[in-house]
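Yeah, one chain of the complex is gone here, protein chain that is, but the others are all in their spots.
This part shows subunit A:
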Amino acid sequence: MFLTPVVPHWPFYNLDTMFVRGLKRKCFDGEEDIEGTLAGIKAIPSYNLQRQSLLDMSLVKLQLCHMLVEPNLCRSVLIANTVRQIQEEMTQDGTWQMIHTQSTGQASLDRLVSTDILCRSSREQAEGKHVSGYSAFNKDFEGDQAQDSSETMSTASSVQAPRNLQSNVWEMENPQENKGNFQKSLDQIFETLENKSPNSVEDLFSEVDNSYYDLDTMLTGMMSNTKMGHCDGLETFSSPTATASNSNFKSDLNELDHIVEILVES
């Protein structure tokens, strides 16, 4: 077996150092236990990967709003500005332009953590070009950065004690919980999504009133119909338009996807 997923942390632990520009990139140091064939591999998550994950996180935050009470407008605006900043930088980098030439590929499991699935229908409404962008960006990224990713993904937090899906995913949005531990909420949300089998991914998505995703609606907390509870939010994400079947998942596997598949099925 290539991978011994025993490291109970997320490789983006060094996300913090990556995002303070001007600091030298630090090696992935031996603070964390790295076992097996991974011992000695000093993988530095690439800047693009880090930036992408920050973008993903931000979009998840925007979606995961308390809808029983009006969301905090200041927080929403700050997150939206962060998203814009990242997008602007991606445009300047030229990584954004590559996007338009790519087609929307099938969703592979690692895209569960990408903005693609989480906001496909919403972005289709608001900013059409971004939709294909995210999925294609990841696709492109996989090709170029596979080496990087495989190293980092292989140290991903993966196999942990199974936890309740609903409470996990939504712990992040509740500002009262999960404050003590830096990585726990990010761990949980990604790991939980990874642990789900492909079939249940589709179960997570169902039809929703798309007007919810209008930025104005989101920022002002206006909702036409649904009032969601904490744990119902996942069900409101609409299904991706190009959802692949299981067979497609496996047929396109490169090393990275193979690893992810192992994580999912374990």
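Following the convention adopted for this analysis, a residue touches a chain if its C-beta (ideal position, glycine included) is under 8 Å from a C-beta of that chain, and two chains touch if they have at least 3 such contacts; residues count from 1.
Criterion: contacts and distances are computed from a predicted model.
Engineer: For the chain that is missing from this picture, which UniProt protein name fits: "UspA domain-containing protein", "CENP-S associating centromere protein X-domain-containing protein", "Serine/threonine-protein phosphatase 2A 55 kDa regulatory subunit B" or "WD repeat domain 54"?
Structural biologist: "Serine/threonine-protein phosphatase 2A 55 kDa regulatory subunit B"
Engineer: Since one chain isn't shown, list which residues of subunit A touch it in the complete complex.
Structural biologist: 12, 15-23, 51, 54, 57, 61, 67-70, 72-75, 77-78, 80-82, 84-86, 172, 175, 178-186, 215-216, 219-223, 227
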